[in-house]
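Removed from the display is one protein chain of the complex; every other protein chain stays in position.
The chains carry the letters A and B, assigned in the order they are written, with residues numbered from 1 in each.
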Amino acid sequence: MTTGYFFPHRHILGIDHLSVDDIHHILSTAESFKEISSRPIKKVPTLRGNTIINLFFEPSTRTRLSFEVAAKRMSADTFNISASTSSATKGETLIDTARNIAAMNPDTIIIRHSFSGAPHMLTRYVDAAIINAGDGMHEHPSQGLLDMLTVLEHKGRLDGLKIAIIGDILHSRVAHSDILGFTKMGSDVFVYGPSTLIPRALDRLGARVCSTLAEAVADADVVMTLRIQKERQNDPLLPSFREYARRFGVTRDVVALAKDDALVMHPGPINRGIELMPDVADSGRSVILDQVTNGVAVRMALLYLVMGNAPVTG
Amino acid sequence: MTTGYFFPHRHILGIDHLSVDDIHHILSTAESFKEISSRPIKKVPTLRGNTIINLFFEPSTRTRLSFEVAAKRMSADTFNISASTSSATKGETLIDTARNIAAMNPDTIIIRHSFSGAPHMLTRYVDAAIINAGDGMHEHPSQGLLDMLTVLEHKGRLDGLKIAIIGDILHSRVAHSDILGFTKMGSDVFVYGPSTLIPRALDRLGARVCSTLAEAVADADVVMTLRIQKERQNDPLLPSFREYARRFGVTRDVVALAKDDALVMHPGPINRGIELMPDVADSGRSVILDQVTNGVAVRMALLYLVMGNAPVTG
Partner (left out) sequence: MTTGYFFPHRHILGIDHLSVDDIHHILSTAESFKEISSRPIKKVPTLRGNTIINLFFEPSTRTRLSFEVAAKRMSADTFNISASTSSATKGETLIDTARNIAAMNPDTIIIRHSFSGAPHMLTRYVDAAIINAGDGMHEHPSQGLLDMLTVLEHKGRLDGLKIAIIGDILHSRVAHSDILGFTKMGSDVFVYGPSTLIPRALDRLGARVCSTLAEAVADADVVMTLRIQKERQNDPLLPSFREYARRFGVTRDVVALAKDDALVMHPGPINRGIELMPDVADSGRSVILDQVTNGVAVRMALLYLVMGNAPVTG
C-alpha cells in the first residue's frame, strides 16, 4: 500500500472505476477481515447501527446471501427487497423506488438490476452509498474482486499470470469485471467461447480472443469457466447443451493443458456436465469454494470502505 | 401535551380510535425519534429483546420496509411473514394463523390484510399488541399519522388548514385515515374524484365533497393525490388512464390554484403521468419523500407507545 493512500470511492459501480491501488487496498482489507468469519463469534461492531438494503431486481441467492452475511458480521442491520415483492410490480420507476428507499436513510444500497448502468444512475438520485451487485451485461465488481483475491491467495501475485476465461463472454458481467480487473493488475487474459458469444470489442479491454480452447488454456495459471445460462437454452446464439459440453466444456483433458498448479474457477452455480465436468469441479485444482468464502470477505471490505467515505452528518 | 397525559392504547387499529391528545402525543414522540435516523449509528436500545412480526397478507414493499426499519432502529428483532409463503395457502384461517404466531410470544404483530376489521378481530384472540398496516378499504393509521406529521412540520399547525384530497376515495384506506385525522385535528378536508368513487357517507366524516377539481384545490394548503390502482384498470367504475389523467390528474396548473406555499403529497408509489404529473412530483412543492422519512419516525413512535402498555410479565 502506498503511504498516505486514501480509498477515494463513495460507490462501487465497477472494476472499471478502480485503480490498481484501490484494488490492492480492497484485497488487503478483505484479507484482514477474512479471519472474522472463522471465529466462534463471527461478529465485529464496526458497522453497528448501519442500515444496509439489498435491492435485488433479479433473483439471486448467493450474492444476496453473501452481502447479507458480510453486513451482519459487521453488525449492520440488513433489509432485503426483491423484485417480485417490490412495488416495481406496481409500475413504479426504478428512480422513484430508490428515492423512496433512500428517504428511510439507509447507509448503503446494494443493487442488482437487469439494466446496465442502473447502479450508476442511482448515485445521482440518492445519498446512500451504492454497491453494484450485478447490472445487466455490464459489471459485477464484487465478483471480480473475489476472483482476484482467490488467485492472489493461491499464487501470491496477480501480475504476469495467464488467466483463461471460457464461455459466454458476451452476456457475462462476471467476465467483463474479471477481464477489467485481471488485466489492470497485470495478468494476461485469454478468452474462448462460441464465436457468436465473443464481443468484438474485447481486444480493446486488453483480452486476447483465442480461436481454439487449447490456445486459451495452454500453460494457463487459472482456468475460469463461465456459467451457461440454462434459461437461454433456446437462444439461437447458443449450441445445444450436449454440443456446448463437447466443444466448450472444461474437462480433465482441458485442464491438463494448463500449468500443473493451475486453478479451476467458476462463479457458480455450476451446471455440472455442461460447462464444467464434475471431476474437475471437485478436484484439488478447484478453488470454487474459496471463491465463495472470499466473497464474504470482499463484501465486508466494500461495505467498510464505502462507509469510510460517508458524508459527515450530525 | 396535557399534563398527566398517558397514552391509553394497547393497539393501533385506526385513526378513528385516537383522540386529539393521542395524535399530538404520537406526533411529538415521532418528532423526537426522527433524529435517530440521521445519526451515523441509527440505533437505540429501547426495544431490545422485543419480538415484532410483520404479518402481511397483501404484497407491500414500502410499508413493510418502513416498519422493519423502525423496529430495527429500536433494536427489536423482526420477522417477516408474507401471504404467499404463509400457511394461509394451506387453508388455515386467519385466526388460527394469528394464534399460532402469538403462541411464539411476539410483543407486537403488524398486520396488513384485505379484510376490513381483520386487525381489530385479532385483538380478541392474541395478547400481542396489534398495529394495523392497512385493512381492506378501512384504515391505514400509520399513513394518516405520517401525513399529519409531514403537514405539521411544514405548516407548524394542523388546525384551520385546507386539505384537498383527489382521487379514488371509495377504495382508499389512506384517504379514510387522512380524512378522519385531519378533520379531528381541525383541518378542513375537501375531496374530489370520479363520482362513482366518492362514497355518499363522506360528509358524515366531516369531509366536503366538491363538484369540480378547482373547487377542491382552490386556496388549499395541501394537495394530496391518491394512487390509482393499476390493477383495477378494467374496473367499470374507473375511466381509462388517459381520461383519468385529463380529468383528475394533478398538473402544475391544478397546483397553481392552491396557495402559493401549498404542499403536494402522495402516499406512493406514484403513477407518474396519471394521477400526478412528473414535474409536480419533483417540484419544490412536493413533500413526498418527507412523507417516507416521517413514516419511519411515526412507526418507531407507535412501536414504542404500544410497548409502554404491554402487560407486566413476570
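The rule is simple: contacts are C-beta pairs under 8 Å (C-beta built on N, C-alpha and C of every residue); 3 or more make two chains touch, one makes a residue touch a chain.
Since the structure is predicted, the reported quantities are computational estimates derived from the model, not experimental observations.
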- Given B:Asn100, B:Thr196 or B:Asn309, the one touching the chain that is not displayed: B:Asn100
- Item | Residue in contact with the excluded chain [from A:Ile81, A:Leu145 or A:Ile270] | A:Ile270
- Query: Which of these, A:Ser37, A:Thr93, A:Thr183 or A:Thr251, touches the one chain of the complex that we don't see?
  - Reply: A:Ser37
- Sites on chain B contacted by the missing partner chain, in the whole complex: 48-51, 53, 77, 79, 81, 85-87, 89-93, 96-97, 99-105, 107, 310, 313
- Task: Please give every residue of chain A in contact with the chain that is not shown.
- Result: 37-43, 59-62, 65-66, 68-69, 72-73, 82, 230-231, 268-272, 289-290, 292-293, 295-296
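The working rule: only the chains that are shown with their structure count from here on.
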- Item | Distance between chain centroids, defined by C-alpha means - chain A, chain B (Å) | 40
